[in-house]
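The complex is shown incomplete by one protein chain, all other protein chains being positioned as in the whole.
In order of appearance the chains are A, B and C, and numbering begins at 1 in each one.
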C-alpha cells in the first residue's frame, strides 16, 4: 500500500509535505528543466515586495562550515513584474504556488498582500518578517513581538488567502511568536528563516558579504531549527512548516516527527536540485516500511 | 621582532589572548599530559556551583554537521570539592585560572562568588547565565534582561575578583545584554555559550540527548558567534572574550579583528587537544607577517 | 541542462598546480556549446554546501574534459577523486560564446585557466585566428599545442618573462594590434581574471570592436535561482543585474558596467 502523503497547510492542499524554501528555488522556471515541479508539495517563490527592487551589492553569499551565508537583499520584480513574468508559467503546473512577501512598512506588506488576493493561481502567502521596518525605525518586524503582531494583523485584514508568517529564529522565546501569529488569525506558520551571522576575511579585513552580515542556512543550523520547530509546534494548533538544513528524507522526517506538518528544502537544492523530490520519495518509503498509512500518522510521533 | 601577545582582560593579565572554553578542558589535569598549560593565556574550568552536582543522564552529547550538541548538565564537585581537588594542581602553573560559576538561584550565584573571593590562585570569575532560575520560575538568567541584571549586580557586590558574565546567544539584541553587564560593573564579558538546539532519532523516535535539548557548539556556529561578538564589542568598552567554533588561528584572528580582546577554544580541543597552542602560535606568526607589534594592534582592525 | 552522474575516466596533473579531469558524461558532452560550464559536486566534501563551476575545456564524443587549478578545498577534493568514481554534474550551464562572425578575425585572449573556456570556440570557429595567452609564469601557460593543433596561432606573455614576452598579455595584444593586424575587424573572445577582461574590454569598446567576455563570478546554484553571481549590465540609461550563470558567463563587453567590477 502506498502511503498517503497529502497534507493540508492552513487551507493549502498539497500532494506531499515537501515545499521549496523561499529564495532557494527562484520563481519556478530556474529548476524546471531538472526537477518535475508537479511532484513538489508546493513551490514557495523568492520574496516579493511591491515594486521592483535591486537587492544588495555583491558578494552576496559565502560558504561556511556545513552552511551558507547569504545577504541577497531581496531583489525581485515586484508584484506586477512577478505576476506578469512568472504566474503564466507557474499556472501550467498542478502545484500550489505560495508567494513569499515582504515590505519595508506595514502599509507595504498590506498592499502586497491585498494585490495577491485577486491573482489566480496563488495558493497562499508566506510572510517574511525578517526585514527592518524602514518607516518606524530600525526595529525588525520579526524580533519585536509588538511589531510582529501589528504586521500579521494588518495583513490578515487585507487578504483571504491562506496566511503563513515565517518566524525569525533569533528570538529568546519562539513560542510567543508562534502563539501571536495564531492569535492574529494566521492559517499556518513556517520557520526558520536563515540565522543572522557573519563571515570576515582577515587578509582584506573586510566582511565576506557586501552587506556585512547575512543569514546562515544549511545543515549547520539544522539542530537549532529542529528545536525551534519543536517548540513552535507545541505552542500552536495551526500547522507548522519546518525548515533549516533539510538535505535528506531523514532530516525531513525529523522535522515532521517533532510536529511540523510540512517541510521546506532550501540550501540543499543548490547542491542537489532534486533534493525535494528525493525527500518526497524517502518519506514515502519510510512510511511504507513503518506501516504508516498517512504522513499525518508520523507528524508529532516524537516521544520526548 | 616577536609580537607581544599579552592582553589584559578586566584585570586578568594574560601572556596571550587564548583561553580554553569552560567545559571543554575539564579542570586542567585532563589535558596536562598533552598540552603545556603554561603556554595558555588562561584556563577556564568547567562550571562550578555551590555543592556537588551530578548533571544530566546519558547520552549527553551527539554529533551534528560541523558541530557538537551537548547537554552535560553541569556535573561538578562544588566549590569545596573543586578547591580541594583541583586548585593545588592548578596553582603549580603560571597561568591565570578563571572559574566558571553558576547557580540555581541568585543567592547561590552570590554564595559561590563570595567563596571564591578568598581562594588563592583564582584569577577571575566567568558567570554562566545559561541556567534556568529554579527559585523564581522557569525564566532563564541569560535570556531575560531583568534577571540578568539582578544576577550580575548581586555577584558584583559579592566579589572583588574580575567578573566576566558569559552571554547567552539566543537573544534578539545582544548589545542590550553587553551594555547591561558593563553597567552592572562587570570587568569583561564573554560570548557565546553553545546555542540551544536539538537532535532526534527517527528510528527510536527519541531525542538524541537524555536532556532532549542541548547546546550546539563547534564550527557550525562560528558565523553566528562572530556576528554576536562583533555587535557586543561595539556596544561596550570593557573587554570582550569571543568564542564559538574557533578551530584555527585564522578563526581566532577573525574574532579579534571584529573586536574581541581574547578568544576561547572550546569544542576544537576535543578533536585536536593542542588547538589552543596552535592558535597562539598562528596568531604570533600572523602578527609578525603583518608587522604588528602587539595583538592590540589587531584587535578591532575590522573595516566593515 | 541536465543532472548527470559522470564517471571519472582519468585524472592528469599537468604543470604547476593544474590538472585535467576526463569525465564520461555523454548527456552533457553532446549538448555543450563553447563557453558553457558544468557545476560539480565535489565528492566527500560534506562541509561544503556549494558546487564548484568549471568551464568545459574539451568535449569529445561522450567525454568531457575540464582543466582546473588547485586553489582551495574544492579543487583539492577534485584531485582526490578516484578512477571510476561518480561525480554529480549539472550542465551544460550558462550562455556561452557565440560563433565567431565570418567576416571578422577571431582573437582569443586568455589568462591562466581562462583558456579552458576558449578551446571549443577555437575548435568551432570557421576562421583560424590568433590566441593570446597570459599568466604569471610559464607554469600558467596551458595547453598551447591543443590550440596550435587546431591551426591557430598562439602568442604568450608571462609576467615574470619565463615564457614568451615579458609583461601582461594585453601589452602583447597591443603590440600585435599595432604592428601585425590585418584589415579584418577583430572579434574578441576573452576569459581570465577581471582585470584582464576589463583591459581587453576597454580596448575593444574604444574602437567599437566586439568583445565577448566570460566572467568568473562566485556561484551558488549555477542555474539562476539564488542571485549570487550577479553583475551590473546596462539597461537603457539605467543598469540591471544579470546572472553570470544564466545570462552569462559570457557577455558582450559593451553591456557590462566595467567601472563596477573590481
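Keep this in mind: a contact is a pair of C-beta atoms (placed from the backbone, for glycine too) under 8 Å apart; a residue touches a chain by one contact, two chains touch by 3 or more.
Since the structure is predicted, the reported quantities are computational estimates derived from the model, not experimental observations.
Q: In the intact complex, which of the depicted chains does the undisplayed chain touch?
A: A, B, C
Q: Among B:31, B:177, B:195 or B:302, exactly one should touch the missing chain; which is it?
A: Considering the complete complex, B:31 is the one touching the chain left out.
Q: For the chain left off this view, which of B:100, B:193 or B:269 is in contact with it?
A: Of the candidates B:100, B:193 or B:269, B:269 is in touch with the missing chain.
Q: Which chain A residues touch the hidden chain?
A: Residues of chain A in contact with the hidden chain: 65-66, 219.
Q: Tell me where the left-out chain touches chain B, residue by residue.
A: Contacting residues on chain B, toward the hidden partner: 23-26, 30-31, 33-34, 46, 54-55, 58-61, 63, 65-68, 70, 72, 75, 218-219, 267-274.
Q: Write the list of chain C residues that the hidden chain touches.
A: 44-47, 80
What we mean here is this: only the chains that are shown with their structure count from here on.
Q: Which pairing of chains gives the most C-beta pairs in contact?
A: Ranked by contacting C-beta pairs, first place goes to A-B.
Q: Could you tell me which chain's Cα centre is nearest to the average position of every protein Cα atom shown?
A: Per-chain C-alpha centroids ranked by distance to the global centroid put A first.
Q: Need the CA-centroid distance for the pair chain A / chain C, whole Å please.
A: Taking the average C-alpha coordinate of chain A and of chain C, the gap between them is 36 Å.
Q: Could you give the separation in Å between the centres of chain B and chain C, each centre being the mean of its C-alpha atoms?
A: 48
Q: Could you give the separation in Å between the centres of chain A and chain B, each centre being the mean of its C-alpha atoms?
A: 34
Q: Touching at least two other chains at once: which residues of chain B meet that condition?
A: Residue numbers touching two or more other chains: 65-66, 219.
Q: Scan chain C for residues touching two or more other chains and write them down.
A: 46-47
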